[in-house]
Each structure stands twice: as structure tokens, then as C-alpha cells.
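Then we have subunit A:
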Amino acid sequence: MNVSPLALLLWLWATALSAQGFAGLGTDAEGFAIPQQGTELTFPNDHGAHPDYRIEWWYLTAVLEGEDGLDYGVQWTLFRSALQPEAGSGWDAPQLWMGHAGITTPDRHFVAERLARGGIGQAGVVANPFEAWIDDWSMTSTAEAGDQLDALTITARGMEAAYTLDLTAAGPLVFQGDRGYSVKSASGQASYYYSQPFYEVSGELTLPGGTVSVTGNAWLDREWSSQPLAEDQTGWDWFSLHFEDGAKLMGFGLRSASEVFTSATYITSDGTPTPYGDGALTLTPLTLTDVAGRQIPTEWRVQLPAHGIDITTKPTNPQSWMDTLFPYWEGPLRFTGSHTGVGYLEMTGYE
Partner candidate 1 sequence: MLQVENLTKTYPSEDGVQTVLREVSLSLDAGASLALTGESGSGKSTLLTLVAGLDAPDSGAIRFQNHDLTQMDDAARADLRRGEIGVIFQQFNLIPSLDVAANIAFHARLAERADADWCSELARRLGLAGHLTRYPEQLSGGQQQRVAIARTLAARPKLVLADEPTGNLDEDSSDTVLDLLMSGVRDTGAALLMVTHSLRQAEKLDRCLHLSHGQVSP
Partner candidate 2 sequence: MRRAAFSALISHWRKHPIQLVSLVLGLALATALWSGVQAINTEARASYDRAAGILGQDELQRLEPRAGTIPLSDYIAIRRAGWLVSPVMDGAINLNGSRVRLIGIDPLTTPPQSAPVDLSGDGDLQSFILDGLLFAHPDTAAQIPDTLPAVRATETLTPGVIITDLSTAADLLETDSFARLILAPAQPINLLPLSEVAPNLLLVAPDEGNDIARLTDSFHLNLTAFGLLSFGVGLFIVHAAIGLAFEQRRPLFRTLRALGLRKSTLLTLLATELLSLALIAGMLGVALGYLVAAALLPDVAATLRGLYGAQVSGVLTLNPAWWLSGLAIALLGTAVAGAQSLWRTAQLPILAPAQPRAWAIASLKSLKRQAFVGAGLIVFAALLATYGSGLTIGFVLLGCLLVGAALTLPLFLHLALNLASKFSRTALSDWTLADTRQQVPGLSLALMALLLAMAANIGVGTMVSSFRVTFTGWLDQRLAAQLYVTARDETEAEDLARLLDGQVDAILPIRYIDAQIEGAPGQIYGIIDDVTYRENWPLLAATPDVWDRLAAGDGALINEQLSLREDLAPGDPVTLGAAQFPVLGVYSDYGNPRGEAILSLAQLREQDVAINGLNFALRLPETRIEDVTNLLTNAGLPARNIRDQAAIKAFSLDVFERTFTVTGALNVLTLGVAALALLTSLLTLSTMRLPQLAPVWAMGLTRAKLARLELLRAVILAALTAFIALPVGLALAWVLLAIVNVEAFGWRLPMTLFPGDWIGLFLAALIAAALSAAWPARRLATRPAADLIKVFAHER
């Protein structure tokens, strides 16, 4: 296929950008739905796909420790991108699916990617019983009671490595922003966004050197929207942090040429979220690393004075480069300072 990664990126971007002028209306010019503040999310239905929105993802990151004492990280992501605001069926379904899988070890980073068209069963998400899949990769509910996402099995494989993890949620689903309405820019672009940050994980990684049993924490983000970024925003730095005391922190900075728009949600160990708007969270890059020919800040100072948080993050593997159609950096980290713990960092838009 001659579809260059850049071209596909540009294409997805371009369609996203064309929607900008219609922020605030119920739909944009092409008929895509727009997130509305105050909408109540309902489950298990909202675990499933929302084909009338342009973009959606099921995004799981797991910070793991192996039986060998080494740090590991695992990513499992399914993206949905709609060409038209309808589910459709068969060949004509205007839905495209993209899966990303990553396994990070201290000295390697394995990446795999899958693309599929909707409507023919190659990829999709079913809300109840919950299953998200693309080809042989899947995220399947194993919950016998309670929410469908309370227990999951995820699996994915690439050319060199594979994993299967069992996840059990030790806490409730957490809404980001205003009961799941998450603002992404000063001019009001927003998405629906909720998370399950309390997974306890056990499973196996299949690596070129053999199989490793792992345990750890995982975080699932669910987000959908039709207008994810403001026009001048060039990328983001996104943290999901697991504190040793069981609390969680989601924080991001959306970079534009002139400024950084930050947002954070502090989640207590019982799952009570406290959202913070622009400016509460400060993200300061500390160390630049040469990754795939670019300078990328792999160590950060993260400050959230409202909770006395002032920490420094160090990646498990600074070269956690996701060499996919849209390349980006994504990998596990440990942090020290006012607090200690582990987490995941995603950085996009570094050219």
C-alpha cells in the first residue's frame, strides 16, 4: 500500500480540523455528533462504539514488574475512526479501525499495529458482553457480575513479542472532567472521557528471550469525540500515574505554539475524582533524549500544588517509540519526589 503514514495522519487530521468551526452545535457540518456537557453516560452501552462520533478509543496501559525483577510496560489500544457518522454494515461500513500494541522492557520496545475496515467482522467493539477486537487481538470481559469492564483479558501479538494479561478492577469507573465531559482547549473543544485506573494485573509476556510472568497495575481510558484538538494545538504530553498509596493522577498538557493547556484529575484510592482545569498542573520537561531522530523530553517534573505533588518521572526505556502510522512516544515510568510510584507517559506531536 502506498498510503504513507504521514498521509493517513494528515487525512485524519484534516477531517478533524474541518469540524472546528462548528463547535458547540449538536452536530458538525458532516453530520458527526458533538459531545454535549451534562450528558449522562450509561453502561454498559457506552463501553461500546459510538459510530456517530468521528474518533474513539479503548486505551489500556499496564505498568508491570516481572518475576525477573525487571520493569515492563504493556499498551493495548483500539482506535475507531469514522468516515461518515453511521455504523453501516458489510463492505460499505464507513468505519476504520486501528490497533496498537506495545511491550516495553528496559532495553527493548516492541510495537505492532493493525488496520481493519468495519462492517465485516474483522474489528469492532460489542458492549455487552464486552469485547473489543481487531484480528486476533482482543480485550474481552471476564466479569461475572458488576460492570463489564471490572474484569478483562487482553491479548495481542506482533512479529517478535506477544502478551496475554488478566485484569481485575479494584475500584470503580472514574469520570474525567465534568462527569465525563472533558474540555480539551480554551476555546471549548471537548470529548467524552472516562477511565478505569484501578486494574490489578497478572499475566505473561512472550519475548524473544522467553516467557516472563508479570504483575502490576493497568489503566483503561475510554474517550470519544468528533473534534479532539484546537486548530493550533500541535501535540500533547499525557500522564497516568499510580501512587504507592493507591491514589491515581491523570494529567495532560496540550501544546500549542504559544502556550500549554493543562488539565488533571486526581483520583483518591476509593475512586473519587477531583478535576483541575487549565493551569493547575505544571509539566516541565527535564531531559531531552534523541529518539527516532527527534529530541523528546523523556524525563519530566510534574507539579500539582493542590495535592502537594512535585515529582520527577524517569522512563523505564527512553526509547519507547511507537513506530506506527502516527508515530508517538509511549512507555512506562517510575517517579520519585514528593511521592513515589509508577505510571505511563504518552507524548505526541514531536517532529
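For anyone wondering why these and not others, all candidates are chains of the complex that A comes from, given by their letters.
Basically, contacts are C-beta pairs under 8 Å (C-beta built on N, C-alpha and C of every residue); 3 or more make two chains touch, one makes a residue touch a chain; residues count from 1.
All figures in this text were calculated on a predicted structure; none of them were measured in a lab.
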Remark   = Complex check, subunit A vs 1 or 2: touching candidate is 2
Query = Within the complex, which stretch of subunit A touches candidate 2?
reply = 1-4, 7-8, 10-11, 14-15, 83-84, 90-92, 94, 96, 112, 115-117, 120-122, 133, 135-136, 157-162, 206
